[in-house]
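Heads up, the thing below is written out as structure tokens.
Apart from one protein chain that is not included, each protein chain of the complex appears where it belongs.
Order as written gives the chain letters A, B, C, D and E; numbering starts at 1 within each chain.
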Amino acid sequence: MYLALLMLLPFIGALVTSIAGRAHRNILTGIASTPAVAGLVLLAMLAPAVLAGEVAQFRAAWVPALGLDLSLRVDALAWLFAALILGIGLLIVIYSRFYLPAEEAIGRFLALLLLFQGAMLGIALSGNVLLLLIFWELTSLSSFLLIGFRNDKPEGRQGARMALAVTGGGGLALIAGLLLLGRIAGSFELADILASGDTIRASALYPAALVLILIGCFTKSAQFPFHFWLPHAMAAPTPVSAYLHSATMVKAGVFLLARFWPVLAGTELWFYLVSTTGLVTMVLGAAIALFRHDLKAILAYSTVSHLGLLTMLFGFGTPAAAMVGVFHLLNHALFKAALFMNAGIVDHEAGTRDIRLLGGLAGLMPVTATLGIVAAASMAGLPPLGGFLSKEMMLEETAHVVWAGQHWLVPLLVVIGAALSVAYSLRYIFHLYLGQRRPSYPASPHDPSFGLWAPSALLVVLTVLVGLFPQALTTDLVAPAAAAATGGTAPVFKPALWHGPTPALGMSIVAVAIGTVMLWRHGLLQRGWDTIRLPDAKRLFEAGVAWLVGLAHMVTTTIHNGSLQRQLGLLFIVAIGLGAAGVWTGGYAPGTRATIPAPPVAIIAWLLLLAAAGAVVKGQRQRFLTLIYISVIGLIVSLAFIYLSAPDLALTQISVEIVTILLLLLALNLLPKKPERVSSDGRRLRDGLIGLAGGTATGLAAWAVMTRAPNNPISAYHWANSYAHGGGTNVVNVTLVDFRAFDTFGEITVLGIAALTIFALLQPATRGVSGQRLREWIADLPRSPERHPMMFAVAARLLLPLATMIGLYIFLRGHNMPGGGFIAGLVVSIAMLMQYMASGFEWADQRRRIDEHLLIGLGVIIAALTGLGSLFFGAPLFTSSFGYFSLPLIGSFELATAMMFDVGVAMTVIGAVMLALAELSNVALRAEKDDGGADEGPMDIDPAKLRQAQA
Amino acid sequence: MMDALIAAPLLLPAFAGTASLLFWLRYRWIGAIISIASMMGLIALAIVLMAQAASGGAIAYALGDWPAPFGIVLVLDRLSALMLLLTALLGFAVAVHAALTGLDRKGWHFHPLLQFQLLGINGAFLTGDLFNLFVFFEVLLIASYGLMLHGQGAQRLSAGIQYVIVNLLGSTLFLIALGLLYGVTGTLNMADMAVRAGALPEGDQGLLRAGGLLLAVVFALKAALLPLHLWLPRTYAATAPAVATLFAIMTKVGAYAIIRTMPLIFGDAAGTFLLPSALGTMLLGFFGLLAARGLADMAAFGLIGSTATLLTAIALFDGHAMAAALYYLPHTTLTAALLFLTVDLIIRWRGVEGGAIVPTPHYKGQGWLGFQFLAAAVALVGLPPLSGFVGKLLILQAAIPSAYMVAIWAFVLGTSLLGLIGLARAGSTLFWKEDANPAIAADRPAPRALEALPAAFLLILLAALTAGAGPATAYMEATSAQVFDATGYVRSVLGPEQGGAGR
Amino acid sequence: MRRLFPHPGLTLLLVVMWMLVLNELSVGGFLLGLFFGTLVPLFTAPFWPERPPVRYGWPLIAYGLLVIGDIIVANFQVARLILFCRNRDLRSCWLSIPLDLQSAEAFTVLAGTISLTPGTVSADISTDGRHLLVHALDTSDPEAEVARIKARYERRLMEIFR
Amino acid sequence: MAAILDFVIAFLIVLGGAFALIGSWGLARLPALMSRLHGPTKATTLGVGGCLIASMLYFPSHGMSWSAHELLITLFLFITAPISANMIAKACIHGRHVYGDAVAKYEVPLPRPPHPDAEWATFGSTEAAKPE
Amino acid sequence: MIDVALTIALTCIALAVVLNLYRLLRGPTAPDRILALDTMVINAIALIILFGIREGTTVYFEAALLLAMVGFVGTVAYAKFLLRGDIVE
């Protein structure tokens, strides 16, 4: 339970801090310090057991399906790392309180810092590697936000993005690696994984897992060639640099190397990959650090170098080296955090971090100088400081390493690295604090307030103490941690200032000597260095990202070019291809059903249809004529339905077709009538071929189905029950309003929505750009001045009631004979439309009695209520009932609830059709405004009225 | 009576839609209230139904009292209950958002269309009949056309016409597929079709498979799979972002239909085509996200990529992969929705530069939006702590036994990196970089914190999905098992005597 | 009564029509037809605001029979022209017929009659509402043709529409 | 009796078919649109009329229920055919007026309306008829 | 006898429709084509009636009735389009 609390503390702190965001900075600092203080207390409570080799554990189930549990596990290694995180974290919080200017949003800053602290702690404490991954990625994320905290500068933003891309990307590799690792081990619990080292190393997946995990570790720990992000992350406020980019986050990669050392280390692959990377990074980082001028850059590259050193140590694969690694990890955290804080103070007080503008500060800010000099000396590995100890031990380890058969290679490179390290450390001391005082500095440097230097002072004191009393201070800590890291096989840990004249001592002396010389001739070397044009990794990275974005943009715009025809073409091709593939791979046998010989009339109708279809295609730019040809096709299709026993279909087809044509005519009025040709011959050929393929496929599919015997279709049931249980002899209608009434309900809903959408589309058409276009619209056809011919208007008066009667008749007979609500609704609509055509929209619309919206709404509701009604009789929804009644005079008749449903259908249809056409007419009317006045009468020339007027 | 509750998710929006339509001229706020209330009702219903579904096998409800293969049945199982809940949650967020931001007053009939859209979607999730599925596809499509065009403008209209026509052709294909399937099997009921498909003679198998593949094409079109995804970016980028929020569920309707029909009736033949296509789509989606110069574009491509991730898992047609996919499904839906809502608020609140990814002067509410954007980005890329991480881990794990494991891992992780880079670039430009150049208009409506409520709601849902990943994955495992238990489905629909399901 | 039956003739026509489509003679059918025949004109009445002064009776019936007879004859005449008359022998011409009819309904009936009967099609009316433009397929004497139409049809229609 | 009735029916059927054919032949053959209009409007109408009457006689005479729909269809055609012809004629003279198109050698020029202020409705509105 | 008559009549109508098609495709003006379509619809009505007689059923006559009504509306609409552009104004 303590573990869970420990784990939660920083997150709770982050939450509270962000809620209290605007409180006084002292209060905020207090809040933000609490988790670390409390956490350290908890750690202290755990210390006796853990450092004695026990493992504290906490486990709660989270996602068992994934193998992801809330599992925490503290051994000595984790304890050490956690203590580092919390301890330095506490100091950083205090430092931040004094470092950040008053106007900064310190609440947000501290909250982010605590979030990071929690994530970091999570890495240390996770007992489940998937959980570890979560915290791992969280550190990348919170580091991104912390680096970008100074987001007003482009460097801050770029640095943040780069850090996120590299570490986040590495995290993705780590995900893959750890998943593989868990897969091999059969569990994602750290304990289980640590226990199955042999299985893992023997697995065929081991190389892949190793490489992936290493990518994760190397990116995080800024190993070559992923090192470039770290210096740019220094755009962050100095407390962040100190905390994330020296003491903790960058160590996460190394920590992970240590964590998985027992299961991954010990192979050739491990040795060459890890130690070589570390070695190269160490030397390269140190070299670059020597020639930087920004204090933080120097420290950053130094960090890179030291991380390389650590990596190399773990790479050697020997327990002793690993132990040295753990020791140096601690030491480095102490002096590097102190140095960052120190550099921050200089920046704060002197107003610049450029080492070339500084120098001789020792006299001006003695306390700062003292702290800086001691810490830098530790970094240089000078006795009697902590850095010296671990460096000696490191040199000792490297002295015996054989790399690809070469005994001298690693020692030589390590000495060079060490020399460079001495050089830049001394440069920090001499070029910053010692030497000549400048006549002026960007600001007037003086020692800062106690709060700002105290945290670093504590660390400096610690590094001194480690150096002086190594055994007393570290044995109980480092040895168990190393034991934990190496799986309980750590050698005796004997840090001491004096080991006698060992090879390491010699190497160390050489390194110091060379380093001193380097600093002495620094000006010369610098000029030499400046002439070398090293590839700038940051620029390469930026160029890489820019290339990627460019590629993405090119691919995206090329593919998504906005052509509708490309989309349709692809759809057709895919459909044809897959359909054909289905038949091809599935197996096909031709059908055996007898065919019906075609009479001559049918063949002629067929020819007509082909001719009309050809005419539509050939004359498609003569838009008006194509509509006439389409009417012919509609006519033939209707005749086919009649001939082939589908009277309902014929009725529907006939009435739907005319409404469609009217719609198209209404739209065509305002559209171009004979547009120019846009497509090339090649394209028309291509489209023709796609069409041919599609047509052939569809035709063959139809043929294949028609010529095989039906497979006992369910409609036999419909036929048998239509009259007996559906109360109607028109099986199609009974199917529509009863067996499959729910389909019909959906269908009228579609129609209603279509009308509503048309309404919504056309309502604003008379305003804005569209309205302007309408007002400026000039009829592109010469128009007769007569709007409403007399004969037609008179005929419409008679035809409207006649057609309405027919509509009623068709409606009533629908259940038993061809007909029904939909057709009836269309017939009535067509009759109304005829009236509109004859006497004009405005005149007719004034006489219209029902609102179309209401019709649609009521229609849908009536249909739904009819379906719902059956519930009250204890029957399922949409259950219909019917009965035969008999009244005197009238005789026997049938009443069915399905008819009520059909009423809803008819109402929706009328409402929808009328609404759509009314809106279209309304729009067209806007284009007519200039063309004479609106006329009042139902016909233009009414002889009776004219005679009256003349009389 | 209790059984009839299955149909309630259809009847409620139907009535609410028509009711809010009746207030179309005046008192439109009543329509909004009806709509929001209906959404709340739907959430409650979905929870009840989910509990019902989780307590046993699939439940069939025969409409019109006609026995199963002959009439239309509604089938409630874990999968459909899950989809219902997700839809209702999303619908609620969108309805509230539209009411708060005044989107529903920028054109006609927003709330009725929204309700009908939910009717269509819910219908598609509940029906056990293939033709009825077509009908509800049409309902949801036509309502989506209306919603997509809501507010109009040149860009929306020209994108809309593409959206409409592409989907009309999709419907045409659907009908061809239906025709083939009825012609060969003689039935429309999915369970019955599963039984009959298994018993078809060798010579009919080709037509059956052709029908199945055509269906898959239709569903892939809806799910925006390469090369049929071209309609999505323009559509979603051109419509009102709040509408796109709702549309986040639309691609999932395609995914749902694939999950529902393929294992039951056609086996996993479609997977051969789906998997490479899903992988390609994923890459293109995240490429598009990286290349996007507009917020809505970015969100739309993000949606494509993340839906493709989902479909990758589905295309494996394997129990664990399906469970992973099912967990990822609500995640990706909510994430895309959150992203679109965030885009909407950014456009509203910053008041300059519209939807372009460019720096603007600091504005009120920027901090919160930055947080919202960060959350959406984290979820989309699949970073912890949000559910995307769990989802992606599940998918990666489930892919291990697959022959395509390396490809799947490479694509899933690689596209995550692309997304990470793209979203970091966009986010830092939008929230860190400042540009005083385009001065904020003085008459800009002051951002109201209230408008962020729906987004916060989605965020809470995402958090809940993460925190409750354990129970959620358990539910999905069981759902996946149910999806592949064709026999169980057939027995539930056709009755216990129907033992041998086809596949 | 006027409000219930805005067009009594129409109601009658509708009831007859209803009985025709029902294909059976039953009281129930008749009552339903009467019901619809009353209801539908009520619904459509706004679109037919005037009530043309029609006299129902023998002249109307006689006119109908006359027209049917003429139609049959006309068809044979036109058939002969189509089948046996060479194009260059066709004496097509336009007729402009001055009319004395008063109402639009009467005008329309006359124009319809002309269209249905021998070799003539009504094409247009003049803007002063006093002339009908008719196309004749084959006429030797246009003047006589005009006179024939006026005497044969218009005169009778003047009696019916008053 | 039945044989006579059958003969009448057969005659009407053949007559109907023949007239339909003649009407369409006229449509195809006649030289100008206004002339072509005569064929279909008259001959075809009677052609259908013949078939309809034949059908009306046929069903009761062959033991099937009597159908009056044919009468209704006839009524409809008789009401609509002149209007269709009228509208097509208007479109025709309008087309000739504005495009001058298809003035075949058999087309006759339109006469002016006798009244000086009037115009044929297709070319002039009521406003044009009124004195300025 | 009636069968023979039906065969003759059906042949006539079929030929008539072919002639209509000729006019439809040939034009030359748009009203010509409208007229051709109108005639075709009327011929189709005759066809339906004859088919009904031959098959001894009146079930399809509503279709003929509807065709008569719809054919008229179509013809008028096409003509009105040529005259005015806007068919409902």
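Simple rule for what comes next: a residue touches a chain if its C-beta (ideal position, glycine included) is under 8 Å from a C-beta of that chain, and two chains touch if they have at least 3 such contacts.
One rule holds for everything that comes next: contacts and distances are computed from a predicted model.
Trainee: Can you pick, from "Molybdopterin synthase catalytic subunit", "Acyl-CoA dehydrogenase", "Na+/H+ antiporter subunit C" or "Nitrogen fixation protein NifU", the UniProt name of the chain not shown?
Mentor: Its UniProt record gives the name "Na+/H+ antiporter subunit C".
Trainee: Which chains here would be touched by the one that got left out?
Mentor: A, B, E
Trainee: Write down which of A:G381, A:G515, A:P647 or A:P785 is the residue touching the left-out chain.
Mentor: A:P647
Trainee: Touching the hidden chain in the complete assembly: which of A:L244, A:V731, A:V827 or A:A844 does that?
Mentor: A:V731
Trainee: One chain is left out of this view; which of A:A472, A:I509 or A:L692 touches it in the full complex?
Mentor: A:L692
Trainee: Touching the left-out chain: which of A:S444, A:Q565, A:Q846 or A:Q948?
Mentor: A:Q565
Trainee: Who touches the missing chain here, A:T757, A:S784 or A:T804?
Mentor: The single option touching the absent chain is A:T757.
Trainee: Identify the residues of chain B touching the omitted chain, counting contacts across the whole complex.
Mentor: Touch set of chain B with respect to the missing chain: 131, 135, 138, 142, 145, 149, 152-155, 157-158, 160-162, 164-165, 168-169, 171-172, 175-176, 178-180, 182-183, 188, 237, 293-294, 296-297, 353-359, 425, 428-429, 433, 435.
Trainee: Using the document's contact rule, name the residues of chain A that touch the chain not shown here.
Mentor: 154, 157-158, 561-565, 568-569, 572, 593, 595-598, 602-603, 606, 609-610, 613-614, 616-617, 620-621, 623, 626, 630, 633-634, 637, 640-641, 643-649, 652-653, 656, 659-660, 663-664, 667-668, 670-672, 675, 678-679, 687-688, 690-692, 694-696, 698-703, 705-707, 710, 713-715, 718-719, 722-723, 728-732, 735-736, 739-740, 743-744, 747-748, 750-751, 753-755, 757-758, 761-762, 765, 768-770, 773-774, 816-818, 822, 912, 916, 919-920, 923
Trainee: Going by the touch rule given at the top, which residues of chain E touch the chain that is not shown?
Mentor: So the residues of chain E touching the missing chain come out as 55, 57, 59.
By our rule, only the chains that are shown with their structure count from here on.
Trainee: Starting from the defined contact criterion, work out which chains touch chain A and chain E both, please.
Mentor: D
Trainee: Farthest chain from chain E, comparing Cα centres?
Mentor: Ranked by distance of C-alpha centres from chain E, the top chain is A.
Trainee: Of all the other chains, whose mean CA position lies farthest from chain D?
Mentor: Max centre-to-centre separation from chain D belongs to A.
Trainee: Just list the two chains that share the greatest number of C-beta contact pairs.
Mentor: A-B
Trainee: So, what's the distance in Å between the C-alpha centres of chain C and chain B?
Mentor: Spacing between the chain centres: roughly 62 Å.
Trainee: Return the distance between the CA-based centres of chain C and chain E, expressed in whole Å.
Mentor: 22
Trainee: Nearest whole angstrom, what separates the Cα centre of chain D from the Cα centre of chain E?
Mentor: 11
Trainee: In chain C, what residues contact two or more other chains?
Mentor: Residues 17, 21, 23, 111-112, 122, 125, 127-128, 130 of chain C touch two or more partner chains.
Trainee: Identify all positions of chain E at which a residue touches two or more other chains, and write them in rising order.
Mentor: In chain E, 10-11, 13, 17, 30, 34, 58, 62, 65, 69, 72, 76, 78, 80, 82-83 touch at least two other chains.
Trainee: For this structure, give each pair of chains that are touching.
Mentor: Contacting pairs: A-B, A-C, A-D, A-E, C-D, D-E.
Trainee: Quick one: which bits of chain E touch chain D in the complex? Just the residue numbers, please.
Mentor: 1-2, 4-6, 8-13, 15-17, 19-20, 22-23, 28-32, 34-36, 38-39, 42-43, 45-46, 49-50, 52-53, 56, 58, 61-62, 64-65, 68-69, 71-72, 75-76, 78-80, 82-83
Trainee: Taking the complex as given, what residues does chain C use to touch chain D?
Mentor: 17, 19-21, 23-24, 71-72, 74-75, 78-79, 81-83, 87-88, 90, 92-94, 96, 98, 111-116, 119, 121-128, 130-131, 133, 135, 137
Trainee: Mind listing the chain C positions that touch chain A in their complex?
Mentor: These residues of chain C touch chain A: 10, 13-14, 17-18, 21-22, 26-28, 31-32, 36-37, 40-41, 43-44, 46-50, 99, 101-105, 107-108, 111-112, 122, 125, 127-130.
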